[in-house]
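Read through the structure below, which is laid out as structure tokens, and then see the notes.
One protein chain is absent from this view; the other protein chains keep their places.
Chains here go by letter, A, B and C, matching the order in which they are written, and residues are numbered from 1 within each.
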Amino acid sequence: MNVGLQHYLIVSGLLFSLGLLGVVVRRNLLVIFMGLELMLNAANLSLVAFSRYNANLDGQVMVFFIITVAAAEVAVGLALIVALYRKRQTAHVEDLTTLKL
Amino acid sequence: MPQFTDLLFFAFAGMALLFGFLTVANPVSRNPVTSAMFLVLTIISLAGLYLLLHAFFLAAVQVLVYAGAVMVLFLFVIMLLDIKEEERRRLKTFTVGVGSVAVAALLGILTVSALSAKPGSPAGQTRLAIGDTAELGKVLFNHWLLPFEILSVLLLVAMVGVILLSKKDLK
Amino acid sequence: MESLQYLSPTTQFVLFSALKILVVFGVVMTGVAYAVLVERKVSAWIQDRVGPNRTSPFFVDYIPVIGPFLVRLGIFQPMADGLKFMLKEDFTPSYVRKIYFWLAPAITVVPALMTVAVIPFGSTLGSEKMVIADLNVGILYTFGIVSLGVYGIVLAGYASNSKYPFLGGIRSSAQMISYEIAMGLSVVPIFLLTESLNLGDIVKYQADHGWMILKQPVAFVIFLIAAFAETNRLPFDLPESETELVGGYHTEYSSMKFALFFLGEYANMIASSAMMVTLFCGGWTLPGTLLSTPSSSLLVGLLHIGVFLSKMAVFMIVFIWVRWMLPRFRYDQLMDIGWRRFIPVALANILLTAVVVAL
Partner (left out) sequence: MSTKVVDRSPLTFYERTYLPAILGGLKVTAKHFADTVFKGKSVTMQYPEERWVVPEGYRGAPYLVKDQEGATKCVSCQLCEFVCPPKAIRITPPGAEGQPADRHNAEKMPKEFEINMLRCIFCGMCQEVCPEEAIFLQKDYSLTGESRSEMVFNKEKLLKLGGTHAGIQKWKHKLEEAETQETFPVQTR
């Protein structure tokens, strides 16, 4: 059996689930953030695969955009985490309970 | 040699999944640095997959931006904040259980939809999809010019925002 | 050569590629060893010393006149150095994070060696192109791999679990990210002119239109200085500044692991020199002679490689010489130059080139 679009999509789906698992299970803000990155990457993979198997470069352009946005997002997100850490001395989601009654 | 590229696909895909798993759920270590390093490996494996999909430019950009800059930033922040290993007792079984069920459900949906995807044609004969960087550039700067410009503004906004956020005496 | 034609093209490709990889690897390794020697010799001469001049294996006695001369030049010193590094005690302090401590030196070396893969170090030899991987995104590949080099240093700093190496690692990550931007921006005008990301095409363009260093002097200066920062050489060797950080990231390392850091640094220098030769100084071409066009004759092919290597040697000497010319920059000066001088200048350079090209 030759490797086709479906293979890539399944890998992408598995990676996406792994990223989500990280976001749900892990309690460290930075690791959660890494899970998010993993999810973005999984989406990228399926986009590139679509682009390849549909002979259309738009998917790749979209991936290019996503990578750029991800870079900006990481910069802002990490700055937020640093600011939060300065204020609370923690990067643990369960310690951040300001909104809790 | 289709056989050989198939082998490469399985190698890269297996590596990506293994390292991805070790990123989020490493059974040995909860160290954020370990997670970050495995995420770097995942990203590099994904770059390998991009190469198999003839997206050479994206593979290079993936390594350059993600592995070279974004993850270094992650490491930088982990070291700057001196974040210790997550304590083990804090992992609640309830969270893990519910999370796993939700993730498994999502995975099921994704798998079903992936299997129902039209296989498409493994293009390569058309010039459009052979991963030529010049072609990508043409598409990017003709059809997608406005989003590109908006993106550049977004980057600028992010830059200014980060500088503001990281000021210590923010009023 | 005759018997090779019976092999399938794929087998030939694999065979030739393996051969090229082996040869390039060997040349880079030898280059590293002798770069260390040249560094020691040139440093010594600049500081009114003589440098290594004693190592003489037993067979030197049988070489008449040249033997003592070679010994005085220290030709055999790298062998002794290598042997010394292997025989030294490989000490791992008890408080380090062991896995990263062992991984870091390897992670430093691998990207440095991988960079060389896309560089066209000669025209053709027989019918083989003298480049390991002729990628059409060659330069992006190089930048991607170079950007991975920072992990070795950061991890070394982190794994040592001690303050000076840690500071060295942190400094290095910030420095490398900053200067990568300037470096990347500085080469964009070249692509505007050559309309290709393939290093072979860039060399070809320079053979036809003259060297890039003449057309893009600003880009060259920025690239050169950024290369100094990327390879952690003086005046930008802040990650390992001996006087402040007692050696920085490799303070806790000894023996072969330390040797690997050393190897990585010099391999990086070789790779940067090769990049500069390829991008700005015409690669393997030599204008004004027959050597500027690819040729199928074996002799000319070898001469091309020779030209490339000599140009590279010039840049290596520049790297080594500058070490003694300038004092180390302060950290804020480093960041200031990177972000507030080079990036705007590089952007202006891109704009100017784009306007000229468009006209």
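Keep in mind that, in the parts below, contacts are C-beta pairs under 8 Å (C-beta built on N, C-alpha and C of every residue); 3 or more make two chains touch, one makes a residue touch a chain.
Because the structure is predicted, anything quoted here is derived from the model rather than measured.
In the complete complex, the chain left out here touches which of the visible ones?
Within the full complex, the chain not displayed touches C.
With the missing chain put back, one of C:V42, C:L70 or C:I99 would touch it. Which one?
C:V42
Tell me which residue among C:F25, C:F91 or C:W324 touches the hidden chain in the full complex.
Checking the options C:F25, C:F91 or C:W324, the one contacting the hidden chain is C:W324.
Any idea which of C:L7, C:V50 or C:V356 touches the chain not displayed?
C:V50
For subunit C, which residues lie in contact with the unshown chain of the complex?
42, 44-50, 321, 324-326
Going forward, only the chains that are shown with their structure count from here on.
Taking each chain's centre as its mean C-alpha position, how far apart are subunit B and subunit C in Å?
29
Between subunit A and subunit C, what distance separates the C-alpha centroids? Give it in angstrom.
34
Can you work out the whole-Å distance between the CA centroids of subunit A and subunit B?
Comparing mean C-alpha positions, subunit B is 6 Å from subunit A.
Which parts of subunit C, given as residue numbers and ranges, touch two or more other chains?
Correct list: empty.
Which subunit B residues touch at least two other chains?
In subunit B, 57, 61-62, 69, 73, 80 touch at least two other chains.
What does subunit C use to touch subunit B in their complex?
It is residues 10, 100, 135-137, 140-141, 143-148, 150-151, 154-155, 157-158, 166, 169-170, 173-174, 176-177, 180, 195, 197 of subunit C that touch subunit B.
So in the complex, which bits of subunit A are touching subunit B?
Per the touch definition, subunit A meets subunit B at residues 2-22, 24-28, 30-31, 33-35, 37-38, 41, 44-45, 48-58, 60-61, 63-65, 67-76, 78-83, 85-86, 91-92, 94.
If we count contacts the way the header does, which residues on subunit B are in touch with subunit A in the complex?
2, 5-6, 9-10, 13, 16-17, 20-21, 23-25, 30, 32, 35-36, 39, 42-43, 46, 49-50, 53-55, 57-58, 61-62, 65-66, 69-70, 73-74, 77-78, 80-81, 83, 86, 90-91, 95-96, 98-100, 102-104, 106-107, 110-111, 113-115, 117-123, 126, 128-129, 135-136, 139-140, 143-144, 147-148, 151, 154-155, 157-159, 161-162, 165-166, 168, 170
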